[in-house]
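The other protein chains are all here in position, but one chain of the complex has been omitted.
Up next, chain A:
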Amino acid sequence: MHQGPDEKTVLQDVLEPGEPPVLAPGHDFGTVSDKISAIVLRRPLGLGWTGAAFIGFVFVNLLLMAVTWLFLRGVGIWGINVPVAWGFAIINFVWWVGIGHAGTLISAILLLLKQTWRNSINRFAEAMTLFAVACAGMFPLFHVGRPWLAYWLFPYPNSMGVWPQFRSPLVWDVFAVSTYATVSAIFWFVGLIPDIATLRDSAKNPYARTIYGLLAMGWRGSARHWKRYQSVYLLLAGLATPLVLSVHTVVSFDFAVAQLPGWHTTIFPPYFVAGAIYSGFAMVLVLAIPIRHYYGVSDMITSRHLENAAKIMLATGLIVAYGYFMEIFMAFYGTNIYERAIVWTRWRGPYAPGYWALIACNILIPQVLWIPKVRKSPFWQFVISMDILIGMWLERFIIVVTSLHRDFLPSSWGMYTPTRWDWATYLGTLGFFLFAFVLFIRVLPMITIFEIKALLPESEPHAVEVKA
C-alpha cells in the first residue's frame, strides 16, 4: 500500500499550502536519534567549535579579570556617578534577563498552545535561557558595593534579627530571578532525561555511558514513565508561563516603582515583557541560523521555524513600538513638565543619538520583516536579529541612563560615560554565554530527540493504521 502522508501533513497542506514543514521529509526514528546524538557522541570537535570555544574562553577570562579588579577596587572603577548610579550593570542585567525569556516562551507557552514547531528549537532555547539568566544574575551581584554581603537579601534567621525589606522590587528581583533560574533549570533537565537516556544507549565510550547513565536516572521509557512525564512537563510549562511574565514584570518594577520621570510608568510591565520576547527571539535566531548551517540540521530547524520566529519578533516589536509611542503620548497628554522634559531630553539631549538609533533599530528597520522575501531569508533574519539585539540593549540604556541623568533638580544633572571596566564586564558575560553555549552543544543534544520523533508520521496512531 502506498505510504501516504499523515493527517497532520495533509492538514498542513490544506491550511498553509506551500509552507515548509517543521521537519523535512526523509527521516525515521533511527535517523533522528542518530543525527542528533552524533553531534555529541561522534562528531569531531571541528575548527568552528574550537574557535568559538576559544573566543568564549578568552572573554570568560576577561570577565574574571574585570570582576577581580571590581571586587578589589569597588564599583568606582565603573562610569557610574551620583545622578546616574545605575549604568551598564543594570542595563546588561535587564538585557540578559530579557534574552532568557524567549527560551521559556518557546518551551512553555508554545507547548501550552500546542505549537509543534517549537519541538526542534526548544532545547537550545532553554539552554539559552539558562545561560542568559546566569549572565544576568551576575550583574545584581557585581553592582552592589559590598557583594560579599549579598546573602543578606535572602530571608534567613540571622543573628542580626533583621529581614529583607519585602517592599523593594530589588528584593523581588532576588526571588524572581532565583526562582526563574531554578524552574528553568528543572524544566530543562526534565526535558533532557529521555534524550540523555538515548545518548546513554548510543554511547560507545564507557565513561560517557556512565555519565549519561547517571544523568538519565534510570529512564526506561515505559508507558508509565511517559504518562507521568507528560503531566509533569505540562505542569512545569503551566508554572513557567506565569513565571516568565512575572519575572520581567518584576524587573520592570525596578524602574516603574520609582518616582523618576521616564521610569514611573504603568506601561512598563507588559512593555518590558514584550521587549524581552522581542530580544529573546532575536537571540534565538542569532544562535539558530549559524548552528543549523554548521551542524547541517536545516532539515530539523527548517525555514519554517526561522520564519515563525521572525513573525513573533515582528509582533512583539510592534508592541514595543506601541510602548514607545504611548510613553511619548502620555508625556504630552499629561501635564507633568518633568515627563515632557524627559521626552525632549531623549529627543534632543546628549544621548539623542542613542535614542534615535534605538528607534531605528527597534521600530524602523525590523519593519522590513513584513516583506515575505526578507522574512524568509536566513541572511536577513540574522542581520535583523543582530539589529534588534543592539536596539533592545539601547532601549535599556535609554531607559536607565536618560531618566537618571536629567531629573527633577537641575543641580543634580550629570553624564554617564562607561569605562573600559563597564565594557570588559559586558563583553565578559557575552563570552561566558558563548562558552557555556558551545559546551552545551558539545555535551548535550541541542535538539530534543524525542519531541522531534513525535513530529514523524510514524508517531501518528492513524498513520500506523494506514501502514498496517
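We take it that a residue touches a chain if its C-beta (ideal position, glycine included) is under 8 Å from a C-beta of that chain, and two chains touch if they have at least 3 such contacts; residues count from 1.
Quick note on the criterion: contacts and distances are computed from a predicted model.
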| item | value |
| --- | --- |
| Identity of the absent chain, which is to be given by its UniProt protein name, from "Phenylacetate-CoA oxygenase subunit PaaC", "Electron transfer flavoprotein subunit alpha", "Na+/H+ antiporter subunit E" or "Quinol:cytochrome c oxidoreductase pentaheme cytochrome subunit" | "Quinol:cytochrome c oxidoreductase pentaheme cytochrome subunit" |
| Residue, one of A:Pro44, A:Gly161 or A:Pro353, that touches the chain absent here | A:Gly161 |
| Contact with the hidden chain (one of A:Arg209, A:His264, A:Lys376 or A:Arg442) | A:Arg209 |
| Sites on chain A contacted by the missing partner chain, in the whole complex | 156-162, 200, 209-210, 213, 217-218 |
